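With one protein chain held back, the other chains of the complex are shown just where they sit.
Now for chain A:
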Amino acid sequence: MSTTDLSRDGVRSARGTAMRILFALCAFLSILTTVAIVLTLLLDAVDFFAAVSPLEFLTGTKWSPTNEPVAFGVLPLISGTLIVTFGSAAIALPIGLLTAIYLSEYASDRRRAYLKPALEVLASVPTVIYGYFALVYVTPVLDTFLPLSTFNALSASIMVGIMIIPMVSSISEDAMSAVPDSLRQASYGLGATKFTVSTSVVVPAALSGIFSSFILALSRAIGETMIVAIAAGQTPRMVDLTDPAGLFLDSIQTMTAAMVQIGASDVVGQSTAYKGLFAVGLTLFVITFAMNLVSEWVASRYREVYR
């Protein structure tokens, strides 16, 4: 009797161990994914850097992977990415922060209950549709009062900005909600208005969470692909600070858009352009991964303070 019980237990625990190992493998798959990303990017990037010196890649001011004379300077792509990132940040950071303040400090529970999901829709709309919106609706409207090119950085920046608003607002709002009520009550007790409490107490107290949301949103803007590939054009050029109007009004090319352009063309597997794709991908991955890590680290600071 006891032996059969034992064997049943043995079967049970053997199955338990098997399940445990199976689940552990699923979790380790995420580490494998990261390793696979780094390896696939590195392998082809190393080939690329055998043909093009890293110095030339990082300091070259001309990007022309498929047309003669070929040039593989990544700076024009980085500057295009910076223009879109800066433009979308100018829209998303203030609007997202004000939204977070409204949701956390002013909105009634009922209003918040439908505003929050409505905002989250912004982040989930397929980006190819945003790109299409920017190209066929936003650009013609802006064109009526601005000297725009058909493909331009401005429409793309506006659309990317709208898309990343919820990333700023929801993380910032979480940080603001984590600010203890006693701080607000103390401020009201001194006769402060809601405006003063929001801007002088809640926002400073939630600053690390707000910064973390900013960094995450910027990282998204840097990695956003379809909006810029469709609406911002394919003109890799350096930032020309002597012509500030031209920064946004003309066509540019971001790192991601350049990747899509090479990916959609029929370059062969062994060509330098194909390998260059991975070098740009590696650059993009390193930048966004570093930003995500920083955001994670900054966010962990406010969690510790109020828990």
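Everything that follows uses one rule, which is that a contact is a pair of C-beta atoms (placed from the backbone, for glycine too) under 8 Å apart; a residue touches a chain by one contact, two chains touch by 3 or more; residues count from 1.
Methods note: contacts and distances are computed from a predicted model.
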- Message: Since a chain is absent, check the UniProt entry for it and pick the matching name: "P-loop NTPase", "Phosphate transport system permease protein PstA", "Zn-ribbon domain-containing OB-fold protein" or "Thiolase domain-containing protein".
- Response: "Phosphate transport system permease protein PstA"
- Can you work out which residue in A:Leu55, A:Ala245 or A:Ala264 touches the chain that's missing from view? A:Ala264
- Query: With respect to the chain omitted from the figure, which of A:Ser177, A:Thr235 or A:Asn292 is a touching residue?
  - Reply: A:Asn292
- Message: Suppose we count only contacts with the excluded chain; which residues of chain A make the list?
- Response: 12-13, 15-16, 19-20, 22-31, 33-34, 36-37, 40-41, 43-44, 94-95, 98-99, 101-103, 106-107, 115, 118-119, 121-122, 124-129, 131-133, 135-137, 162, 165-166, 169, 193-196, 198-199, 216, 219-220, 222-226, 229-230, 256, 259-260, 263-264, 269, 277-278, 281, 284-285, 288-289, 291-293, 295-296
